[in-house]
Structure formats: structure tokens, C-alpha cells
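Omission of a single protein chain aside, the complex is shown with its protein chains in their original locations.
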Amino acid sequence: MRQLIRAGIVGASGYTGGELIRLLHAHPEVELTAISSRTFSGKQAGEVFGSLTGSGYKFEDLSPEEIVARTDVIFVAAPHGVAMEYAPIAYAAGKKMIDLGPDFRFRDASLYEQWYKIPHSCPQLLAGAVYGLPEIHRHEIADAKIIGNPGCYPTSIILALAPLFEAGAVADSFVIADSKSGISGAGRKADPAYSFCELTGEVRPYGVLQHRHVPEIEQELSLLAGAPVKALFTPHLVPVIRGIVSTIYAWIKPGYSEELIRGLYEERYKDEPFIMLLEPGLHPGTKAVAGSNHCHISVDFDPATSTAVIVSAIDNLGKGAASQAVQCMNIMFGLDETAGISGYPPFP
Amino acid sequence: MRQLIRAGIVGASGYTGGELIRLLHAHPEVELTAISSRTFSGKQAGEVFGSLTGSGYKFEDLSPEEIVARTDVIFVAAPHGVAMEYAPIAYAAGKKMIDLGPDFRFRDASLYEQWYKIPHSCPQLLAGAVYGLPEIHRHEIADAKIIGNPGCYPTSIILALAPLFEAGAVADSFVIADSKSGISGAGRKADPAYSFCELTGEVRPYGVLQHRHVPEIEQELSLLAGAPVKALFTPHLVPVIRGIVSTIYAWIKPGYSEELIRGLYEERYKDEPFIMLLEPGLHPGTKAVAGSNHCHISVDFDPATSTAVIVSAIDNLGKGAASQAVQCMNIMFGLDETAGISGYPPFP
Amino acid sequence: MRQLIRAGIVGASGYTGGELIRLLHAHPEVELTAISSRTFSGKQAGEVFGSLTGSGYKFEDLSPEEIVARTDVIFVAAPHGVAMEYAPIAYAAGKKMIDLGPDFRFRDASLYEQWYKIPHSCPQLLAGAVYGLPEIHRHEIADAKIIGNPGCYPTSIILALAPLFEAGAVADSFVIADSKSGISGAGRKADPAYSFCELTGEVRPYGVLQHRHVPEIEQELSLLAGAPVKALFTPHLVPVIRGIVSTIYAWIKPGYSEELIRGLYEERYKDEPFIMLLEPGLHPGTKAVAGSNHCHISVDFDPATSTAVIVSAIDNLGKGAASQAVQCMNIMFGLDETAGISGYPPFP
Partner (left out) sequence: MRQLIRAGIVGASGYTGGELIRLLHAHPEVELTAISSRTFSGKQAGEVFGSLTGSGYKFEDLSPEEIVARTDVIFVAAPHGVAMEYAPIAYAAGKKMIDLGPDFRFRDASLYEQWYKIPHSCPQLLAGAVYGLPEIHRHEIADAKIIGNPGCYPTSIILALAPLFEAGAVADSFVIADSKSGISGAGRKADPAYSFCELTGEVRPYGVLQHRHVPEIEQELSLLAGAPVKALFTPHLVPVIRGIVSTIYAWIKPGYSEELIRGLYEERYKDEPFIMLLEPGLHPGTKAVAGSNHCHISVDFDPATSTAVIVSAIDNLGKGAASQAVQCMNIMFGLDETAGISGYPPFP
């Protein structure tokens, strides 16, 4: 009989944690052996997520040692700072860890400390950690013990720009990313500002010029460009539950037409199972990707101003968090990369 | 120069308080001279409600004595128990008070105490307090010093049933009210259960067989019937911001047709400026009344089971709270009853 | 190598058709060999449903003979009257057919003709057709060639009442069902009345006392009761995409307590994989079932009026249509009844 991978989740009561339970439960190669939450310890999963009524899972309050002992891989879906407590223990035990927070996304601990305002407790593990964006770092992910799963905005922006920067087509070291995010990206909040009444009908920017995802975007774009890239990033809240649309403006070197730019994307992503380049005239929307691991991308070009307008859409809880983490797990364990995340999403 | 009525609001930072600011600001006969809130004292109104940016109002933390001194009428838009602290002071000063909570809705203090679990501190004022439903108690409101403004559900249900009970057409002492309420009815909540993500897409009943509005509904229906009436009431949350639709099932005495029943409503409400009886085949919806003081009503009858199906719609923050309170104020001060609340609501 | 079941879909461009594509694509025992649509013939699935971008499916305009020849089972997701054209051809070829419309739901052709205003073209096939509600008709489904898959409202109401009627606990031959349905139940509509702007914020009843699902509800409840049952049914539109909540009022014979009534449900549904009886105090909501084949049920009882208040929730496109059809298919082909529909739904 086939040996199932034993998986555990830390911080399982948030939206990303709940999505991981759903995906790992249905994953053909995985057994979910530990669901940890301090707040909801002792509760049935159905009490924490009505959608899991009847699933039989139970939340426990497990120490790092306990959850590592019981699993082959742990997913940490907790606020920044938590994964640093689990990483040394998992690492020492030879287990794998996928952090859905920022603790292991940066190559440079000081950048982390500058933006997240706490010291990094295990900088020695950063060198071996891999930024878990499979379309960019697939081979390193295969060998990694620790994954820093990308932020949702960075996933949408880096995937949208990688073909341009890899081809050296960008004329300026500066791009603008105007992103629109569903509310689930803010987590499960007890805050009137996130209530149904205050967000239904509301669209507004936030964190203008100072969002924490900027250094992560710039780190990866600079790696792709081979030179420092600056991203001016404006996130907006939009009243959808799941989904990010990033509308990106990049200045292109002379000699490119829309067709040539489009060709860069076709070539770059033709074998990627989760990236869909849309036909000319179509543009990505949140709804077609919500509930999936897909990334839809469109390409437009304004020759008068040499501006490429690249639009990408992902599910912030899917390709922007939980299903991307499962994609990384699949790669780390040598499984079919699409196992458990190959479905098309519900519509409407 | 015309003398304006000086009005004050206690608990001005909730949704009902905000609606009162909006309505009283635009009221041609009113000057808003006191806006009280402990939490937001010192804040500009625009910081508490973005929609009031530029209005120039400021929140203050006023004692009962201060607010009574500064006004001719106070509106209390606070949790149960608060209005009882203001009532004796306003009463002694000869000022009027309109309580949008339950403290002055019951003729019997023990009923209040049984459902709200606190003692009533000024039961001696209950006898003079009037249940502020103008279509039922207009004349008493004109002479009252203290108004217990009706709950939102009771407003929708009592208005829908009054013509039947007044005409003696109901065969049973028992009715069913299945109500659907917008989320603003729950107030301005810091609770993940009221967040955008958890309520968008959600419809569910709550408080089944035990909602606090039941005694208020039964008190008023029994008065109309001249005999005890029991109401089986099932409230539901629906993902709209404003609006209540109540679908009501009542059993009718022999001899009535749909046309005769409809006639009772036409006759009863033909001079009411805020009650609209819909044409046969049309049914009330939340959207057409949201933002107004209107109540839409439809009448259907199933002869096979002698069941009348009466549907009513109101805005829970309008006719179910703030604009109804203004309607009471207009009556109390001898103004045109529609002053400041005569507008048609925005659509869509 | 395992032989896959070849499935086809007629009317694949509607919401139910799209859900069938999604479910059958992911079903481990099924190969989707025909997707038929007159309007969208020649289109990629991704052009009809953005969510299917990259799936590779193509819409064709297939005659009944062609689609029957190419499949082992056809799903008809089309307006009433269409399935009658396919049934004789599928039947003659020894193939199975699951109709998601009303053509094969009635034992009595005249009832169909009275409500749907067209003659039934193959009444001789009605006797062998089975009403596809597995929890009630599982054994007959196993042997059937033609399934009349239940309507969405009837599914929610019959499942909620079956334990009461089967136990003979209902005192009256009359029940009230007050249902709230998501908008997808109306299909993919080109009608301003179904536009985003007119339905966002809207809750209203429709089809009061005259909805076409009434005869279907009454047929099945009468069978369960062994005597004619009348259902007074009031459907409401609520601004959610997927989901039905039915709040049902039934009068109970003397001798029952809430606990005893609850026991009837526990016993009746304890082995049903898709029916979840909620703990006392919890009530079903649309959100926890949307995207699944689950039915959540709550039981409350008011001894003063002998009224049971039963609430059920399903996904109108899931247990109310497409996934219930797949459940029937699983039974008809001797598969695990949960194959392809065992997942928990996304949340939030």
C-alpha cells in the first residue's frame, strides 16, 4: 500500500489554514495528521469552518516538537514571527516546512527586520530557504527543506513581469503595480473596518507607498533583471472575497511590438500548467481564478508611450497562498506538480 | 427669524446615530446642537463616518445634564439600559426624548426585565411613554414626552398585520413571521462573524424561537387584536446592508377573498404618507425602500388553506429606526409629519 | 486498464451545465466525451466560462443521436421540454439519461402538462423514470434508465421534512416552506432585472402561491406521508450566487419534544454521507454548503404552538442540481456514491 505524506498545519483557523485543510484533505497523496491552533484547540473543524461540518477533523494545541514529530511536512499559516520558532525544530528533525508568512522570503535578514520590525531568530537558515514560486525557482524548491511561500501580491506581480525582465525588455528600472485585492487577504479580522457593512460597496487604496510586500517584489524582480528594480506599488481593497488583479505598467525598450512582447509570454509560459495567457482582447478577472491555482495574464502595449500594460489575476488564497504551497510540496516530494490542485474552479 | 428645534444625539457613532446625523443635518426645522459619543469624543464626524467628511460636526463626550441643557429633544441611539439614565433628567427639564432602544417600548416593566435581564430604573416613566409607531399611535405621540421608538422587525410586522387585526379578520391567535434582515441591523460590530468575508454569500436564520423582538411584536398585536396574540418569529441574516423583508402567514376567518383583504389595507393606509400598498402581482423588496422612511406592503391569499401571505419591506435604519424617530419628532413638535424625510431613495 | 464512463452534457453553457463540466472533469471514473450547445458550438470552454480557460474542452452542436452514440450517460441541463426529445433515443440505445429539468419528475403526465403548459411527448417513459433524490429513492435509482433530477427547492424541502413524514409525526396535511434562493437558480439571464445593479442589496419574494416547484414538493411529501400533503411555498430571491435556505414550519402531533424530533433526524440520516444534522443552537447557512453536495439541517420546536421549525441549506447548483445528478450517476453505475463529489467546499 502506498505511503501517504503526513502533513500538519500550524495556524489552521485562519482563511489560509482553512484552505489548506480543504486542499490537503482532498489530496490523493496526503494524510492530514495534525491541525494546530491555540485559540480553537479542542474544537471540531466544523465549529471553526462551517464548511468542514462532518469532516471529523479536530483542532489541537500542539507544540512545535509534537507537530514535527507527527508529520513529514508542516505548513505554517500564522503571522510573521511564528515560523521562525518551528523552522529550527523541523530542520533538525529532517522534516520539511513551508511557511506561508514572510519569515523565510528574504535572502537578507536585515531587510526582513527593517520591514517587520522584529529580529530574525534563525538567519542561518535563510541561505537554504527558497522563495516558493515554482515558475521561477522550481529546481531549488525540489531540493529545499524550508520554503518561504510568496506573498499574494508579489506572486501576481512577479509572474506578470518575469518574461519581460528575463528577456531584458524593460527600459526602465522602475515599474508601477496597481493591485486590487479581495478582502480575505487581510485575514480573519475582528475589526469593524472589515465588516460586511463597511466594505460592501467600498473600493479604496491603502498602504500607499508603504506596503510590506514591496521589498519582496523588488528582491525578486531585481534577481530577474540582474539589476536593482524599483516597484511603485498601490494596493486597493475591492469588495470580493478572493482574488487579486494586478495592473502593471512597464516601459519597454525600442524595437518591441505588442506581438513580440506577447511572444515572450507565450514562450516563457507554454509548459506551465497553472499559467494561462489570455487571447488578445480578453483580460483577467478575479472570478475565473477564484478557488484555483491558476494565474491568468493579458498583454497590451501602447507604442505611443512605450508602455506595456500587463494584467494578472490569481486567487490570493490559492496561487497566492495555499494551493501554491501545495504546489511547492508536490515538487519537494517528487509528486506530479498538479496533484490535488488540478481542478477548475466553481463558476459562478 | 424662525426658531429651529435644537436636537442632540446620544450614541452617535453607531449606524443609527450616523443616520440621525444625516437626517437631522438636512432637516429644515432642526439644528443639531449636540453629538455625543464616549469613544469618539474629540473626533471630527468625518473621521467616524467618511461620508460626513467636510460636515464640520464634532463628537463630544457629554453628560446627560449637558446634552439635555443644550437641546429641545434628544435621540438616544445606544444599547438597552442607556436611555433609562437620560429619561429622568430630560423629563425633569421638560425636554423630549426619543429612545431608539427598547427601554421605553414596554408597558410592563417586568416584560422588559425578563427579556433584557436588567432591572428597569424608572418604571414610573413607562406609563407616559408611547410606542413610537405613528401609523398606530399618532395621537399619543403628539402629546408624549418620551418615545420608545419601535424595533426594526416589529415595525415591519406590526404595519403588515394591523389592518387584519383591527378588522378582526384573523382566525387564529397565532401568526408566523419569517423575516430577512440586512446586516446593519446588528450594529457596528468588531466580530469576525460580521466580517465581509463571512457574510458575503451567507443567508441563515438566527435567534430561532428566542429573539428579543418577540415580546414587542406580541404586545402591539395583542393591543390591536384586543386579545393575546402569539407570534412565531424567525429572523434571518441576508447579505444586504439595509432592509428588512417580513413574510407573514396569518389564518383568515371564513368569508374573506383576496380582494376583500386587500380592501382592508387600501382603506387603512390610504392617507398614510409612508405606507405604499403594492399593486397585485408586485412584492416588496429591500432595495426600493433602502434610504427612505417608506414601508411597502403586498397582500396575497390562498383560499385552499385560508392563509394570507402579507409581505412588508422597510429600511431597518430608516422606517425601522432613524427616520421613524424623526417622524415621531415631527409629530411631537407639530411640524409637517414628512419634514426632512420626504425624499425618495437612491436607486440603484 | 480501467474503463471510464463516457459522459455527455446537453445544454452545457448554462450554470448547471458548467458545474457538470467542472465535476465530471474531476471525476476519477468519468471521461467527458461530448459537450453540446447550440449557441456556443465551436467555442472553447474557456470562452463560455472563463473559469475553464486552459481546459481544452470544446462546445459542439450535437444531435440527440450523435450525443447518445458517443456516451454511456447523458446529462440534460436544458429548459423543460428538451429532455423529452433525448429520452426515447437514449432509451432505445440502452443508454442512461439524467434530466436536470422537470420532464421526468412527475409520475402523472397531466400534472406536468398543467404546470408546464406543454404536452408530454413520451409519457410511456414516465413509469420507468425515477425521481433522483438518493436519500429517498436510492434503490430505484440504481436500476433506472431515466432520472428526473429534483428541483433545487424541492430537494431542500423534501430532505428537511422526510424524517417527520416518514415517522408520521406531522399533525396537519399542511406545511409552510419559506425559501431563500441564490440568483444562479434563475439561470444565465439577459434581463436587467437580474443585473448586478438591480439585485445587489435586494431581497424579495416572487412567484408567491404559484411557483412551479409546488407540485413536485407535494408529490414527494404525499408519497412520504401516505396521504395528500399541501405545501404553501414562498420563494425569495436573496443576493447570493449559490445556495438555498428553506425555513419550514410543520405542525407536530402531541407527544413530541424537540429531543424526540431531533432523534428522528439523527436516526434517519446517520448513514447519509451528504446530510449533516447540525448541533442544537446552530443553523444552516448558504455559505457552508456552497460548492458542495451537502445538505445541512437544523431542528427547533416550539411546544406552545406545536410547531417544528426545520431549516435546511443546500447549494442550488450542487445538491440542488449538478452534484446530485452525479450522485445519481454514481449509484446507477455501481460506483462509490461519493466519487467525484466528496470534497469540502471553499471557504470563505
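As written, the chains take the letters A, B and C, and residue 1 is the first residue of each chain.
Here is the rule we use: contacts are C-beta pairs under 8 Å (C-beta built on N, C-alpha and C of every residue); 3 or more make two chains touch, one makes a residue touch a chain.
These numbers were taken from a predicted model, which means no experiment stands behind them.
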Touch criterion as defined above, residue of A:V245, A:M276, A:L317 or A:I331 at the omitted chain = A:V245
Write down which of B:L52, B:A69, B:I136 or B:L223 is the residue touching the left-out chain.
-> B:L52
Out of B:T155, B:T234, B:S292 or B:Q327, the sole contact with the unshown chain comes from B:S292
Which subunit B residues touch the hidden chain?
-> 15, 18-19, 21-22, 25-26, 46, 49-55, 184, 241-242, 276, 278, 285, 287-289, 291-292, 294, 296, 342-348
Residue list for subunit A contacting the dropped chain reads 174, 176, 178, 180, 197-198, 200-206, 208-209, 230, 232, 234, 236, 238-243, 245, 247, 249, 283-287, 290, 298, 300, 302, 304-305, 307, 309, 311, 313, 348
Absent-chain interface residues of subunit C come out as 15, 183-184, 188-192, 194-201, 239, 241
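Operating definition for what follows: only the chains that are shown with their structure count from here on.
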A CA-based fit of subunit A to subunit B gives a rotation angle in degrees, as a multiple of 5, equal to 180
Going by the average position of its CA atoms, which chain sits the greatest distance from subunit A?
-> B
Please indicate the chain closest to the centre of the assembly, with centres calculated from CA atoms only.
-> C
Whole-Å gap separating subunit B and subunit C, where each centre is the average of the chain's CA atoms = 39
When the C-alpha atoms of subunit A and subunit B are each averaged to a single point, how far apart are the two points in Å?
-> 47
Send over the residues of subunit A in touch with two or more other chains.
-> 15, 184, 241
